[in-house]
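Okay, here's the structure, questions in a sec.
The complex appears here minus one protein chain, its other protein chains still in place.
Per-chain numbering from 1; labels A and B assigned in written order.
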Amino acid sequence: MTETIGWVFIIGGVAFNLLGCLGLVRFPDLYNRMQAATKSVTLGTCGILFGIFLMTGFSAIGIKALVVILFVLINLPVASHALSRGSLQFGVKLWRGTIRDMFTEDRGGRSIIETGEGEEK
Amino acid sequence: MTILIVVLVLGAFFCLYRVLRGPSIPDRAIAVDIMAVIFTCITALMALRYRLAYLLDISIALAVISFVATLALAKYLSGRSLDD
Partner (left out) sequence: MKAAKTICYWLGGFGVWLLLTWSLAPASLIAGAVVALVAALVFGRDLPLNPLRLFNPVRWFWVLVYIPVFGYMVIKANIDVALRVLSPGLQLKPGIVKIRTTLKSDIARTFLANSITLTPGTLTVEIKDDLLYIHWIEVRTEDAAEAGRLIKGPFEKLLARIFE
């Protein structure tokens, strides 16, 4: 029974990971890509590792899988936060469909929203 | 099991597309970070398949090192701008 639940977790995790990577290819600008990739890949990886924990129980493999979950939960959100902040200050363009950019407005810089026909998809 | 690993490798190829194509440096950086996490999953699945606990140590090392690398790049970027 736990074996089956573990497989469900692992297969769901792999599916979400694949969707996250697809989002990395499809979305129009850095910030949207980061959103998709961060959320899906975090949940997918945690799902896979939790499935492994369910299948092996409290053995060396299961416990280490739980530790990796902790690292991944810290890794991806903090990395994407730091990277998006860095690239906003660096001046990486926002997609032209962007409505409002209060960050650059408050810093008093020039708008970094794309104007012309930029790269799409 | 094998098919799951193949699907994850397919995902890694999507990331590779973004690494090669990505118009800006942070695009490539986040793609590499995501790729490292995908490889974390692959090593974890291999640890489950062959019942080798030490493969998960590789997972931990990958997760931590990709995190530090991304943070270092973010720190480097936030100190400068495209105009410089």
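The criterion applied here is as follows: a contact is a pair of C-beta atoms (placed from the backbone, for glycine too) under 8 Å apart; a residue touches a chain by one contact, two chains touch by 3 or more.
Keep in mind it's a predicted model, so treat the numbers as computed, not measured.
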Those residues of chain A which, in the complete complex, touch the missing chain: 16, 19-20, 22-23, 26-29, 31-32, 34-36, 38-40, 42-43, 60, 63-64, 66-67, 74, 77-78, 80-81, 84-85, 88, 94-95, 97-104, 106, 121
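By definition in this document, only the chains that are shown with their structure count from here on.
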CA centroid of chain A to CA centroid of chain B, Å: 11
Chain B-facing residues of chain A, complex: 10-11, 13-14, 17-18, 20-22, 24-25, 30, 33-34, 37, 41, 44-45, 48-49, 52, 55-56, 59-61, 64-65, 67-68, 71-72, 74-76, 78-80, 82-87, 89-92, 119
List of chain B residues in touch with chain A within their complex: 4, 7-8, 10-12, 14-15, 17-18, 23-27, 29-31, 33-34, 37-38, 40-41, 44-45, 47-48, 51, 53, 56-57, 59-60, 63-64, 66-67, 70-71, 73-78, 80-83
